[in-house]
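Missing here is one protein chain; the remaining ones are kept as they sit in the complex.
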Amino acid sequence: MDIEKVDQIIDKHNSEASSLIQVLLEIQSENRWLPRQILERISEKLEVPLSRIQHIATFYKAFSLIPKGRHEVHICMGTACHVRGAQNVLTAVEDYTGIKPGETDLDLKFSLETVNCLGCCALGPVMEVDGQIHGKISPAETADALKKYE
Amino acid sequence: MPKLNSSAELEKLRDEILSNRDSDQRIITLCSGTACHATGSRSVAAAIEEELEKQGLKDQVIVRKTGCHGFCERGPIIVLYPEGICYLQIEPENIPEIVSQTIKENKILEHLLYIDPSSDEKITREDEIPFYKNQQRLLFGANLQIDPKSIEDYLALGGYKALARALLKMDPGQALEEVKKANLRGRGGGGFPAGIKWEGSRSAPEDTKYVIVNADEGDPGAYMDRSLLEGNPHSVLEGLAIGAYTIGAREGFIYVRQEYPLAVDNINTAIKQAEEYGFLGENILGSDFSFTVKVHQGAGAFVCGESTALMTALEGRAGEPRPKYIRSNIKGLWDKPTVLNNVETWANVPLIINNGAEWFEKYGTETSKGTKIFSLVGKINNTGLVEVPMGMTLRDIIFKVGGGIRGGKKFKAVQTGGPSGGCLPEHLLDLQVGFDELTKAGSMMGSGGMIAMDEDTCMVDVARYFLDFLTDESCGKCVPCREGVKQMLKILTNITEGRGQEGDLELLEELGQVAKEVSLCALGQTAPNPFLSTLQYFRDEYEAHISGKRCPALYCKDLIAYYIDPEECQACQACLKKCPSDAIIGGKKTIHVIDQEKCTKCNTCYDVCPSRFSAVKKISGEPVPPAIPEEERTITRGSKEK
Partner (left out) sequence: MSKVLLKIDGKEVEAEEGMTVLETAQDEGIGIPTLCHHKKLEPYGACRICTVEAEKNGRSKLVVSCVYPVEKDLEVTTRSEKIDRIRRKILELLLSHAPDSDQLRKLAEEYGANKDRFEKEPSFCIHCGLCVRYCAEVKGKFAVGFINRGSRREINFIPELAATECWNCKECFPLCPTSALQAAYMFTEAQISETPVFEADSK
């Protein structure tokens, strides 16, 4: 993402320090991760110390300081899904992708995250890939579902 | 749309809207909340548009995409008006016949109706389905009639009448008094009387004050607020504006978790519409009151649902809570008097102003008035969102409304209050739901998550699960939570993995006590609750894990083993083919045997073994029966008669 775009987003929020999180959310959504240079630019324009921005970027789960894979895999670990066996689904996905939650594989194909309730409890256990819900999924079915993604 | 400047103008507009609506008008409502999107309501919506076009009915039938209806287990749901015919679990393939048969020829399609599992009776109308009949949907009922993107739908139901009444017929003190008299207690978890909270801010000698909607809804398994915000955003705005009026706030914030994009979208649309019509902005409805609202998104931190952490996040910082010695209704956001309330709390306000405190007090118990929306999920038959009056028993909610435990299993516990709450066992099922009643029993109301658990749920693992969640979500500032809860998790993990020791329970209790006594915020203070309540009601499970190295629910992987009963196995090879670790030895007519060395206990074989055989067994606390010798594993035809 080029610096002009970053500046545009910051200006849209009136360059207010309290809008820091909203600015970061927008950049994360468009750029899919937060490179160091962008954090430094935000620090400069909003007049907020870089260490504070780093704290925020690492405190909140929505932000990623490393590039994300082409496909974001989310496994719901909410209580309802948990009692319906979400842990086994997660283990199966970890085995297939070779990564743990919070990680991205070396091909930048999959990024894996656990989420705490997608609110589709009637479909538990749930695996979400790129926003698409795979409901009532069993551990054995996860490999087949993920094979379809390039 | 010119701004409305008086109550008279509002009522005139309302009359116009209503006169343009024909009660005999054919309407198809399709539940389009996020949960139904997951079950495919988008493609159903597309099919409806296509079919109506095809059959030339586009101009005669109104399609209304509403928010959540609540019966998520059976979504997508269609309700046809004016009759109120309810069809469940609709797929795009069902649409052509719905249009040709029901819409064109008034014929009811029985195979799409709800069938009562006990009487086999087919039920036509939505409000006669037991799931809905046993509820009291004061708040949620409106979702069926409203397209969240249409302010006119909200106005048609009487929307913004309460705001007009408060601003133009009551002074701020009177409006506050009404909410106080109604004894509306916070629906976010704390249960603090809203009127008293508001009063504190109202009398604070500051010019700048704020109101906040807490739509962070972090409790896993709870999605009531999402459905209210998605399905009826104006009700929340109206309540917020009334609250702001009573305390003298001119700015409001809605803090929505970022994981709710549809809710963010719908509330933003609603705000724009409200501004257009003059329900927000300068001199609302011609009064002296001016009020604006901004939406802030969360960024993935459960702790930001805690009110002081939320305010810190609104200020653009990491969501670390602050000490509550000076209450935030006196010194809150930017140190100004701030009233923060939950989505459901705000949504109750217009009802109270419209109908009066006395009406509200008719519902509920002595100390818990009104209704509560619960997300009834887990091992339950009728998964969904239910709104019941306070005072209904847990038994009625779970069995009458919820339809009981799914899969014919036995009820074991119900968990309420999310990670701050506890598990209540069978002998407490007749407990009446209410703030104080649940707290006394060792749990709490919380935001409304209600998770049903059955005989296959390991209660020690439930405690471990919640501590795992909280360790991940802890902000890390104070020692009792950052270090103490983490140590509790370590001990519980050891217990579930067969490394429990004497003294573990005592150490857990000690750590839990310190966390309760001196943690910085409610996350740490309530963290021990799931452990303490499961210890209180299911102590035998803990002892089985620690001394017996046994998991009675047959769940904890390190304490169980899978084996195939040679008497039941029919060598169908279903498990053999699906086993991801190639751990099953056998063949077409050879009884299968699980290689214990290779087995990862993924549960796949248990899942896929046909129920008529049920040959895969789980065992805990004792050695796996030795496999029968190879020579005896061959099945000859006819030798296995059942």
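So that you can tell them apart, the chains are marked A and B in the order they are listed, and the count of residues begins at 1 in each.
As a convention for this text, a contact is a pair of C-beta atoms (placed from the backbone, for glycine too) under 8 Å apart; a residue touches a chain by one contact, two chains touch by 3 or more.
Everything numeric in this text was worked out from a predicted model, so none of it was measured.
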Of B:Lys409, B:Lys477 or B:Lys549, which sits in contact with the chain we cannot see? B:Lys477
Identify the residue among B:Gln487, B:Gln536 or B:Ser581 that touches the chain left out of the display. B:Gln487
Touching the hidden chain, out of B:Glu91, B:Glu358, B:Glu517 or B:Glu567, is B:Glu517
Absent chain, residues of subunit B that touch it: 301, 303, 318, 323, 325-326, 471-480, 482-484, 486-487, 490, 510-511, 514, 517-520
Counting contacts across the full complex, list the positions on subunit A that touch the omitted chain. 49-52, 54-55, 58-59
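Here is the rule we use: only the chains that are shown with their structure count from here on.
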Would you mind pulling out the distance in Å between where the CA atoms of subunit A average out and where those of subunit B do? 22
Partner subunit B, residues of subunit A touching it in the complex: 16-22, 24-25, 48, 52, 55-56, 59-63, 77-85, 88, 91-92, 95, 115-124, 126, 133, 135, 138-140, 143
Subunit A-touching residues of subunit B, taken from the complex the two chains share: 34-35, 37-39, 72-73, 75, 218-223, 226-227, 258-260, 296-302, 313-319, 375, 377-379, 383-384, 415, 418, 449, 451, 453, 457, 462, 465-466, 469, 475, 578, 580, 600, 602-604, 607-608
